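Shown here: the complex without one of its protein chains, the others still in place.
Here is chain A:
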Amino acid sequence: MLELQDIHGGYGKMTILNGVSFKIPKGTITTVIGPNGAGKSTAFKAIFGLLNISKGQILLDGKDVTRQSPRQMIYHGVTYVPQGRNVVPQLSVYHNLELGGVTAKDQTKIRDRIEVVMDQFPMLREFRNRKAIELSGGQQKQLEVARSLLLDPKLILIDEPSIGLSPKLVQEVFGTLQRLRDQGVTILMVEQNAKSALAMSDYGLVLELGQTRMHDEATKLLADPRVGQLFLGGHIEDANSN
């Protein structure tokens, strides 16, 4: 489905990614974990065409999509939900949803899709005419996830969906992602809340210092003492030497 081969890149002259490589299969959830500054969000930006890639290749269903623009990635069926709040504050919930399909040629289909998506997120139907800024943090995140579904994507990149959400809302968002996975959507997620994210994922990926350190089934990573060590401030090599 998605394959990164030795990706190098960063912001201007600052290199953040120093050889990120991984493959994720279709219809699965893969959680990317790693310490702060490991390059997790940067890797997502690289995939979505928001970062200078100096070396390496990104393949989507075998097709080279390296250095494609965000708009082109959307045409390839990829959507991206960055961390933080990402709504258009003064537009209504409905019009925020509509923007998720702004690249679609047939806008009548988008209206139908909005209805389908609002069925999945009933709260959005209730608040459809409210300005997005008037929603709570959790509701805004649900709006962002819902918006990313407008074009029926095959791959969703979602960065730190749990930030600022109550544990109950985090479970709701994770539940939504699992439902999408069951419908065949592939999900690649960055999450600080590593334990609960890995618990609901199929695969896990550990990034450190801009490189892929570990990549395995999520249950195996959860049981691996090196992962715990990493999140206690150590490094993979330190853990190996213990």
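We adopt the following convention: contacts are C-beta pairs under 8 Å (C-beta built on N, C-alpha and C of every residue); 3 or more make two chains touch, one makes a residue touch a chain; residues count from 1.
In this text, contacts and distances are computed from a predicted model.
Of the names listed as "Cu2+-exporting ATPase", "Branched-chain amino acid ABC transporter permease", "Cell division protein" or "Cytochrome aa3 subunit 2", the one that matches the UniProt record for the absent chain is "Branched-chain amino acid ABC transporter permease".
Considering the full assembly, A:I74 is the residue among A:I74, A:V93, A:L149 or A:L165 that touches the omitted chain. Interface note for the absent chain: among A:L59, A:L99 or A:M200, the touching residue is A:L99. Within the complete assembly, A:R147 is the residue of A:H8, A:K40, A:R147 or A:R213 that touches the hidden chain.
Interface residues of chain A facing the missing partner chain: 48, 50, 70-71, 74, 80, 82, 86-91, 95, 98-100, 102-103, 107, 133, 147.
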